[in-house]
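== subunit A ==
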Amino acid sequence: MNQSISFFSGFGPKDLWFLPQAAWQTLVISALSISTGTLLGILFGWILSESKIIGAVTLGLVLDAFRSVPLIIQLVLFYNLFNVIGLAINPFWAGVIILAVYTSALVANVARGGIEAVGAPMRRASRSLGMNYLQTIRHIVWPIGLRAVFPSWVGVALGVLKDSALVSVLGHPELLKVARDLITRTQQPLLVLAVAGAFYFALSYPISRYAAHLERKWQS
Partner candidate 1 sequence: MIEIKELHKYFGALHVLKGIDLNVQKGEVLSIIGASGSGKSTLLYCTNGLEAIQKGEVIVDGVSVHSKGTDLNKLRTKMGMVFQQWNSFPHLTALENVALAPKIVKGKSKSEAREIARQQLEHVGLGDKIDNYPSALSGGQQQRLAIARALAMEPEYMLFDEATSALDPELVGEVLDTMRLLAEEGMTMICVTHEMGFARDVSDRVAFFHQGVMEEIGPPQQIFGEPTSEHTAKFLANVR
Partner candidate 2 sequence: MNFDYTFHWRPVMRKLPDLLEASLTTLQISVLSMIIGITFGLILAILRMNGPKPLAWIATGWVELARNTPALFQLFFFSFGLGAFGLHLTPYFIVLAGLTFNNAGYLAENFRGGFQAVPETQMRAARSLGMTAWQSYTRIVIPQVFRIVYHPMTNQLVWAVLMSSLAMIVGFRELAGETQALAFKTFRIFEYFAVTALIYYVMVKVILGLSRLIAWRMFRY
């Protein structure tokens, strides 16, 4: 026992407390941006699949741009844009907003795939049974489409959880930023990295395994 304390000499109990706090920040940022990004993304996906008008084309191009530029560049770019236009906004909310928009671009693709997986003939069939538009969405498109794309949505959500680490470039103390600072201060890279890595892994691994399991179950 004594030995292990002296081994982690540069590392006080207070330091150890920073990591769960930072992990909580990562969780909050991810949860906020995944939930709003998903809602937005479903809306966008629906617009993309329903209308062939100019609006949908433009929306498609804009969303595609969010998927074609590194997130870290987007974060710096828009954070500075907020400053430039005089929108005083702290790194936390800037990070959440940008991540949410980024998420929505990814989810829009997934959602459109889901709607298209249901297929026009099936929608027409349900309309011919006398269901109105909303009933068709509610009883046909939603349950079938959800099954088709739920695993890919989980993939997107886990991707955003991991990408939330990039909010550190704005200076917000999420998990990897705090980990990095702690490493510099305490010179205990292995311990700190192990804790940080374990946090992501413990969240991501079981969820991705579960999604893969669901996918296999639903396919057969």
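The candidate set was assembled so that all candidates are chains of the complex that A comes from, given by their letters.
Before moving on, here are some points about what is shown:
Here is the rule we use: a contact is a pair of C-beta atoms (placed from the backbone, for glycine too) under 8 Å apart; a residue touches a chain by one contact, two chains touch by 3 or more; residues count from 1.
Computed from a predicted structure; not experimentally measured.
Candidates 1 or 2 all belong to this complex, yet only 2 touches subunit A. Residues 65, 68-74, 76-77, 80-81, 84-87, 158, 162-163, 165-166, 168-169, 176, 179-180, 183, 189-190, 193, 196-197, 200-201, 204-205, 208 of subunit A touch candidate 2 in their complex.
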